[in-house]
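Here the complex is missing a single protein chain, while all its other protein chains stay put.
Showing chain A:
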Amino acid sequence: MTRVRRWLPGLLLVTPSIVAVAVFVYGLLGWNLKVAMTDQHDEISQGSFVGLENFTAIWDQERWGISVRHAIVFTVVFVGGALVLGWLLAFLMEKGIRGESGFRAVYLFPMAVSFIATGVVWRWLMNSGTGERAVGLNSLFHYLGLDFLQWQWFRDPDWGMAAMAIPAIWQMSGYVMALFLAGFRGVPDELRESARVDGCGEWQVYRHIVLPMLRPVTLSALIILGHISLKVFDLIVAVSGKQIITDVPAIFMWTAVFDSHDPAKGATIASYIVISVAVFVVPYLVWNARKGKRS
């Protein structure tokens, strides 16, 4: 009886979430995968099992290649940009700036804004008009006499997706800063002291002591940003809508399901998104589990 008393309340507490997660996450994931392996290309037919045919056929579509390329460019620029900027902000904070908590709040605020609101504002800021018709950032460049910086932003055929990453960097770098700041604070002063006693310069202290100790934080930040980036939908819809020029897999999925009425294709794209996120997350979980065992 006493043993039951020990584990039953805990189990009762988590049962609703276990049930909800089992049904709404794993159940629906499984269902999605099942639909992706059928030829149900309209909403009426039942569809029969075709294995991985949809997964290979989609690579023949030009739009899919473009959206994958866009997702990669966006991810690289966004994750890289947010990590570097976040690290830099944390580094400056850590140097003991005056009014630190004020700055911290200011940098963290963008995270409280939804991607939709960010997108609406940045759509205007990144207006592609140049010269006489410049608005937003382009007109700011004009007033500063920096006309050569004016460009098409997200309408640029080659680097448009890099521009699209800017609002995302703006929004998430404060969060990365908070993560790194906690990481910096977690490095014991004694370690730095002893390094200095051993003759390390300030730079070497960072290179050999602080940075290696920030590795777990960097990894978490990478994973959090990476999965946001691969699933990005709301920001792009708010900035440019459903256009090929800024197409990403999540938007392609939306058009496949709701415009083309092709459930199998939509489910295939959804599966690819899950797989790509898993590529990020699973190694992290494995690494975490191993570390847990070791300690």
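Going forward, a residue touches a chain if its C-beta (ideal position, glycine included) is under 8 Å from a C-beta of that chain, and two chains touch if they have at least 3 such contacts; residues count from 1.
One rule holds for everything that comes next: contacts and distances are computed from a predicted model.
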Listed names "Regulator of SigK", "Sulphur transport domain-containing protein", "Probable sugar-binding periplasmic protein" or "3-oxoacyl-ACP synthase", with the criterion being the UniProt name of the chain not displayed: "Probable sugar-binding periplasmic protein"
Absent-chain contact - pick from A:I44, A:A112, A:L144 or A:V197: A:I44
Residue of A:S114, A:S194 or A:S260 touching the missing chain in the full complex: A:S260
Selected residue (touches chain absent from view) among A:N54, A:T118, A:Q152 or A:S229: A:Q152
Interface with the undisplayed chain - residues on chain A: 5, 8-10, 12-13, 15-17, 19-20, 42-44, 62-63, 66, 123, 127-130, 133, 152, 155, 157, 240-245, 247, 255, 258-262
